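Every protein chain except one is present and positioned as in the full complex.
The first chain written gets the first letter, and so on, giving A, B and C; residue counts start at 1 in each chain.
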Amino acid sequence: MTKTRLEAFSDGVLAIAITLLVIELRPPEVHQGERLADALWAQWPSYLAYLVSFLTIGVIWLNHHRIFEQVARVDGPLLLLNLHLLLWTALIPFPTAVVAEHLGGTGETAQTAAALYCGVLLLTSLAFGGLFAWITHDDRLLHRPPPAGVVRAARLRFMVGLVVYAAALALSWLSAPLALGLCGLMALYYAFDQASVPAAEPSDQQLTGPSA
Amino acid sequence: MTKTRLEAFSDGVLAIAITLLVIELRPPEVHQGERLADALWAQWPSYLAYLVSFLTIGVIWLNHHRIFEQVARVDGPLLLLNLHLLLWTALIPFPTAVVAEHLGGTGETAQTAAALYCGVLLLTSLAFGGLFAWITHDDRLLHRPPPAGVVRAARLRFMVGLVVYAAALALSWLSAPLALGLCGLMALYYAFDQASVPAAEPSDQQLTGPSA
Amino acid sequence: MTKTRLEAFSDGVLAIAITLLVIELRPPEVHQGERLADALWAQWPSYLAYLVSFLTIGVIWLNHHRIFEQVARVDGPLLLLNLHLLLWTALIPFPTAVVAEHLGGTGETAQTAAALYCGVLLLTSLAFGGLFAWITHDDRLLHRPPPAGVVRAARLRFMVGLVVYAAALALSWLSAPLALGLCGLMALYYAFDQASVPAAEPSDQQLTGPSA
Partner (left out) sequence: MTKTRLEAFSDGVLAIAITLLVIELRPPEVHQGERLADALWAQWPSYLAYLVSFLTIGVIWLNHHRIFEQVARVDGPLLLLNLHLLLWTALIPFPTAVVAEHLGGTGETAQTAAALYCGVLLLTSLAFGGLFAWITHDDRLLHRPPPAGVVRAARLRFMVGLVVYAAALALSWLSAPLALGLCGLMALYYAFDQASVPAAEPSDQQLTGPSA
């Protein structure tokens, strides 16, 4: 089971999930005497949900990419755990649509929508943690054993994610928009954390040897 | 006709089909005085259908991947039989949507929905069997002749699939949810069967020679 | 401008267009006292349209694939002509949806739906012919000059397509289902024509040299 095709399939699912988000953005109906501009503004929860979900799936792709650079061998459990991660990630457009439709509502409706959203992100985060734990539980699947500090730092990043998504889930009952905003901040943190990675070796060299 | 582009196209179709499943999950309408949480729970057939179809297409990808590792040459019939498999696999979101909408119904409605679902999976399974039979009917398309035991075991796995999907089809008239559950168990069996495959050679080596 | 990325983008668009066809297949509404099985049968134009369009896009992929095996260099006009082909191919789900909804209608409705469908396939065929003409108008873009007989045979196949799609367009006014059926036969002819191509060289060798 080659790593190349696993990456290609994962990239495909992630690229499709991130692009499908847009079909939840629907042209608003404009009633007699209403302005289209007002109708477009009234859809703000849709835009917020698109933005947060786009960033979240984008960051999942970045992290997936970074982890699989270290992977040299693919075994059965890795395939299943990767499929499990894709199951939750590919589901994200659904809570995104629910939030887009109900975040502007009141009381239970907005709370439940936000809780569903944060809950799916929490489960996605757990699925990613499980995949990462399997990859790093011994050195059998890796190009070379990573420095202990690197693995520890990556585990810490996963823990931060779990705690923040759980906090966002709890926050849903206080303020649905704030819960969504916290998920967005989490994605931004991961994104800028990635941005600090230095430039990789030229791609030509990566064809002849594993990247460090 | 290179194998690489055949795999890329198949991966694309499978990745899209598996990700399109989510667009059948629609935010529920919430009527006056109704709770969103209740409306979400009432959609359980959708979630079950998403889960079973995701696992099924995921397992089709895993098996497709495993078989094509052995393939060295691509001929015309192989292209057509592969397209035939994709025809049925890409159709799966349709019976999934029918089941999602009608599994909670009564009598004929739920039975027909489940029968349609199991019938499409049975035809998909037949299409995969035909592809596999062509690939292994002589050694012309393979890197090297596989041990007879391996081919026999793979044929047995296909037979199990055909029998179970036919049984699920029959079961549709007794209990539609049980029929769907049986399809889910079948996918789980294939998934864990894949998980027992040992780690492949490092991907670097696979670039220089066919995998065993 | 490398050929690899052109093929990857084209494969992506074709794989998505072929898989998007399924979202035109909607679960039928079942009214009080109606059977789901009857409602499903009543949707036969949708299934016919899915089948014909799936075959047509599948065959476009096969032919695209076969032609680009001969291509060694990609220039600007080739990029534009390829994008032009994708423009019409990616449009196919639209006339498919129109046919699915209106082929069962009467008189002008069914005729117009079939004419739209055949017209888009005719334009797709013309776009493909233009791409092919550019690729073969001199030997600059090819690995090696193909035998004159091969190019002549391929040109003949394109001409057959243009004539048949034009005939199907004219047939739309006599019988809409027959016009659709003729498009389906055309796709089948192309498909089985492809099936007669002998097995290619092992993929390992294709990495080191152009295929014949």
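What to note about this one:
Note that in this section a residue touches a chain if its C-beta (ideal position, glycine included) is under 8 Å from a C-beta of that chain, and two chains touch if they have at least 3 such contacts.
Since this is a predicted model, take the numbers as computed values, not measurements.
For the chain excluded from display, the touched partners among the shown chains of the whole complex are A, C.
Among A:Phe54, A:Tyr117, A:Phe132 or A:Tyr165, only A:Phe54 touches the chain left out of the display.
Across C:Val52, C:Ala97 or C:Leu122, the single residue that touches the chain missing here is C:Ala97. Of A:Gly12, A:Pro45, A:Pro93 or A:Gly161, it is A:Gly12 that touches the chain left out of the display. Taking the complete complex into account, C:Leu80 is the one of C:Leu80, C:Met159 or C:Leu174 that touches the chain left out. The chain not shown here touches chain C at positions 1-5, 8-9, 12-13, 16-17, 20, 23, 72-77, 79-80, 83, 86-87, 90-94, 97-98, 100-102, 105, 108-109, 112-113, 116, 140-141, 143, 209-210.
Touching the omitted chain from chain A are residues 7-8, 11-12, 14-16, 18-23, 25-27, 30, 35-37, 40, 50-51, 54, 58, 61-62, 65-66, 69, 191-192, 194-204, 206, 211.
Simple rule for what comes next: only the chains that are shown with their structure count from here on.
Seen from the Cα centre of chain C, the chain whose own Cα centre is farthest off is A.
Copies chain A and chain B of the same sequence differ by a rotation of 90 degrees once their CA atoms are superposed, given in steps of 5.
Per-chain Cα centroids separate chain A from chain C by 35 Å.
Between the Cα centres of chain B and chain C there is a gap of 25 Å.
Residue numbers of chain A whose C-beta contacts span two or more other chains: 16.
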